[in-house]
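Left out: one protein chain. Kept in place: all the others.
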Amino acid sequence: MPDGLFDGVLGRGRVGAAVGDRAWLQAMLDAEAALARARQLPAGQVEAIAAACRAELYDVAALGAQAAASGNPVVPLVEALRREVGGAAGGEVHRGATSQDILDTAAMLVARRALEPLGDDLRAAAEAAARLAREHRSTPMAGRTLLQQAVPTTFGLKAAGWMTALDAAGARLAAVPLAAQLGGPAGTLAPLGPAVLVRFSAGLGLAEPVLPWHTDRTRVADLAGGLGAACGTAAKAAGDVVLLSQTEVGEVREGLPGGSSSMPHKRNPVAAVSALGCARQAPGLVATLLASMEQEHERAAGAWHAEWRPLTSLLLATGSAAAWLRACLEGLEVDPARMRANLELPGGVPPAQRTPGATASAEALVDRALDRRARQPEADEADAQPS
Amino acid sequence: MPDGLFDGVLGRGRVGAAVGDRAWLQAMLDAEAALARARQLPAGQVEAIAAACRAELYDVAALGAQAAASGNPVVPLVEALRREVGGAAGGEVHRGATSQDILDTAAMLVARRALEPLGDDLRAAAEAAARLAREHRSTPMAGRTLLQQAVPTTFGLKAAGWMTALDAAGARLAAVPLAAQLGGPAGTLAPLGPAVLVRFSAGLGLAEPVLPWHTDRTRVADLAGGLGAACGTAAKAAGDVVLLSQTEVGEVREGLPGGSSSMPHKRNPVAAVSALGCARQAPGLVATLLASMEQEHERAAGAWHAEWRPLTSLLLATGSAAAWLRACLEGLEVDPARMRANLELPGGVPPAQRTPGATASAEALVDRALDRRARQPEADEADAQPS
Amino acid sequence: MPDGLFDGVLGRGRVGAAVGDRAWLQAMLDAEAALARARQLPAGQVEAIAAACRAELYDVAALGAQAAASGNPVVPLVEALRREVGGAAGGEVHRGATSQDILDTAAMLVARRALEPLGDDLRAAAEAAARLAREHRSTPMAGRTLLQQAVPTTFGLKAAGWMTALDAAGARLAAVPLAAQLGGPAGTLAPLGPAVLVRFSAGLGLAEPVLPWHTDRTRVADLAGGLGAACGTAAKAAGDVVLLSQTEVGEVREGLPGGSSSMPHKRNPVAAVSALGCARQAPGLVATLLASMEQEHERAAGAWHAEWRPLTSLLLATGSAAAWLRACLEGLEVDPARMRANLELPGGVPPAQRTPGATASAEALVDRALDRRARQPEADEADAQPS
Partner (left out) sequence: MPDGLFDGVLGRGRVGAAVGDRAWLQAMLDAEAALARARQLPAGQVEAIAAACRAELYDVAALGAQAAASGNPVVPLVEALRREVGGAAGGEVHRGATSQDILDTAAMLVARRALEPLGDDLRAAAEAAARLAREHRSTPMAGRTLLQQAVPTTFGLKAAGWMTALDAAGARLAAVPLAAQLGGPAGTLAPLGPAVLVRFSAGLGLAEPVLPWHTDRTRVADLAGGLGAACGTAAKAAGDVVLLSQTEVGEVREGLPGGSSSMPHKRNPVAAVSALGCARQAPGLVATLLASMEQEHERAAGAWHAEWRPLTSLLLATGSAAAWLRACLEGLEVDPARMRANLELPGGVPPAQRTPGATASAEALVDRALDRRARQPEADEADAQPS
């Protein structure tokens, strides 16, 4: 995916490489290598298997094609890996595991690796919003409801709203539990036993589940929910930028607006528009993943397969939305004079409400949000809970 | 909604009354009364307002019809409430607040009141699953993958899987922050100020947000995600019951199966089927709520309105799914003899794998899950996190 | 539904009454009466049954509650109807049919009755757009891409775009086949036979299906797709109105804008905003109905039940969106002077492109669209197909 025709727009940033076919393949191989270690095979066998667990040794397209016979790509991968390792060690590859153990564990590794740049970009976007909040704490602008001017606010408060939402989205994603999967053919952990699960999880740095979760997709749903909320948050901020960038409003401008060969006067807010193009793919993908939670018995007949692409697409869309929003906010140019001029438009905020103290309350809220952030930089939940 | 033609099936349990029009109306009135208290109006005025904040004093249909002029039902409600209170106190009603303050706060109150029976039913369903896990810890049955018999497991392990997923769904919902909303016309907290917000939140037992969240819908998305995951979890368990109840499988039977006037032999698993009918409405509703996160500026032009019904429908669907699943699992009759007979079907689990010790690993996992549960009854996340 | 707290906003127009519980109940009774006729029972029995098939004779809430035992409301309705009819005719009620025959047929009747006001409102909205297209054929305004001014167009062309899309949406819905359902217990048409199906369909004015479609939900999907597209079309036009109504743009104004008690200067585009609030509920509901197409064997275990509410909600949302859009467009006030002033804003359309002939091409397109419409008033598809 990361090198495709649409990836400049829809696969921005490092997340593309993290969710591409090669990344998935490496994650599956990482799971196989971790299994060999967790099973405490002889050191020579572990080394032989680990040495063969490098994605560049395998042909993605061939594995993909061979997957048709069994219905998943792990079966041909295990065959190829066994051949590559050879000998007695080759015979030990994958033993005790089932395809879904490897693929689900790989999915969690892919998610973790995608969440790194995604988290960085969300944090940087929040940081840019925080800077805007500080700098424009007292910059008056029209508060707008139903897209009509209402009463004054400050641009700092608008940016502070983006900031707290982005912080919450990042904290939510950071808290999503990513667990290893190991259960064997019917999820009973036979013949491996819990001790192998403990070592397997620890070796990969993933959470250790109480039970195999082949058909308990709570973790996938939780991840999907967090990604969907992050996209919604990015879309809210990007949408505001697009609206503020309108020719008739002109209160902000992207640092690197997109031009147009036929219309040289155009200054399109490309970063915000692209962020919206990415983020709006999320709700449908989340719905697919939630609908896929209904998985039969010990392993599902279709609902599991229906997760693979939506999960990949959702990680890519969210990561790309975050990267675009970061670019948008880090380069955002603000025009306080235009904000003030718009405040004085006929039909807008009534003169009686454009007093010097009109925005004092907004300014106090900016301080409140920045203070709270400074005190709880890693807070999962900034709301003060009822006692 | 709770008394409708489809509510016996799609609105089971106490959740219906908690999300009906009258419940919404009372929640809006509760918000108005709390605002009067938080503003520290004279005691007599507070009393006069609180006395008028009873849903039975108002005509739901009339308020609904009048809402068309302004685009939300709070505007006519405030007018009616002012008339009902009268005098100086009447003039104080709603002062400083905006419609969305009242409606969003009401939504959180409705959610909290709906989550009570919903949480009870999820807990009871999990408890029923726990009982099944204990009682059938060692009852052998076929593990099934892709709906084909694979290797032996125990019914206890299947039930333990339902249990851990239901526990996680309940914990997830219990952790969703439900915050008060108060921001005034453009979300600046003018003219009320933060102290009123502090008292307003505390008075309602809701979390106090850092900022007004008129267009930061993180909380709605979080609630939606938790409800969607709960529905997926209920659907998984209900789906298993439907499959195990098939005439040709016959391993479980609902305690109160549905009959058929034309086919007296039918024993339809009505509770599980109804749970599925409820739960499968969730993914689409969650998608709508996530898509509605993109809200413009200080108050949205449509996306907010698009939340009202989907949120109500989602609470109802989830609560009803939980109530049906509870009924299903609490009354479930298990047929170990049929399980054993199915294990011996030709083409199923090979004889070599039907050894006495074949299910030892499954039994150990049941113990593991029950032990973990006993030690962490309220755990938000049962996974052992990587250190 | 039609008299609820949110129905002034989300259930506007006559569609509410057409999809309410009482309408569903009457449609079920209409199906039962039609069955009696189609079976050619003795005239006295037909009359007795038909006389009892009036919704006002039954208690919706009681039927709803009793539905829990069997999992659908037809079972208690048939019992109540048999009691109401009494005697030999009572014993003939429903004979040969299954619950799903009655409920699915009722769904198609409800849809047909809801599509009447919905179609009227779509047509009226298209007519209002056509009038705007004619009147403003040559009214210059800025064409806007990515919300930036690009090159000149005319308001007439924008309105013509709404018009052709609304015409297409209406034609699409009018072409959706609404078929009777009759199949008996397992969809074999035993014991009734095809002749009864022929008369049953004709008697209700519904299409006669080749086969019973208990688990072939093509028709529901087709209806859902048409409704979803109609909502998207309404949302596009309503969204344009909201954007053009912005304080800073001010090119159109609703005839009956919503006020605000706290902000008397506000002129909220309530109709357009409400149309958006309705229409945006559609994609998620369509997704639920499409996901529900996967129905098992001869009658489904949950997917059918999962259709009832989403279908009702989708009809209501679409009908209400159409009614709001009609009100919005019929009353729309256009401000050509402001359009011209905006065209001359700095940073907008370059002066070199603001020539007198700049909009000739747009005007020709308006003529083309109006001409095509005049010649093909009922065209399902206005595109000229390749030969």
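Just so it is clear, A, B and C label the chains in written order, and each chain counts residues from 1 on its own.
Note that in this section contacts are C-beta pairs under 8 Å (C-beta built on N, C-alpha and C of every residue); 3 or more make two chains touch, one makes a residue touch a chain.
Since the model is a prediction, treat every value here as computed from it, not as a measurement.
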I'd like to know which visible chains would be in contact with the absent chain if the whole complex were considered.
A, B, C
Contact with the hidden chain (one of C:T139, C:T153, C:S313 or C:N342):
C:T153
Considering the complete complex, of B:R39, B:R82, B:R113 or B:R144, the missing chain is touched by B:R144
One chain is left out of this view; which of A:V15, A:C53 or A:V78 touches it in the full complex?
A:V78
From the list B:A235, B:A291 or B:A362, pick the residue that touches the absent chain.
B:A291
Chain B residues that touch the omitted chain in the full complex
142, 144-151, 242-243, 245-250, 260, 263, 265-269, 273, 283-284, 287, 291, 342, 345, 347-350
Tell me, which residues in chain C touch the chain that this view leaves out?
71, 98, 143-147, 150-153, 157-158, 160-161, 164-165, 168-169, 172, 177, 179, 184-191, 193-194, 201-202, 205-212, 215-218, 221-222, 224-226, 228-229, 231-233, 235-236, 239-240, 243, 276, 279-280, 282-284, 286-288, 290-301, 358-362, 364-365, 368-369, 372, 381-386
List the residues of chain A that touch the chain left out of this view.
1, 3-10, 12, 21, 24-25, 60-61, 63-73, 75, 78, 98, 185, 238-239, 242, 256, 258-263, 268-270, 272-278, 280-281, 283-288, 291-292, 301-306, 308-310, 313, 317
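Just so we're on the same page, only the chains that are shown with their structure count from here on.
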Find the chain most remote from chain C, comparing centres computed as mean CA coordinates.
A
Length of the line joining the C-alpha centres of chain A and chain C, rounded to whole Å:
36
In chain C, what residues contact two or more other chains?
242, 260, 263, 268-269, 273, 283-284, 287, 291
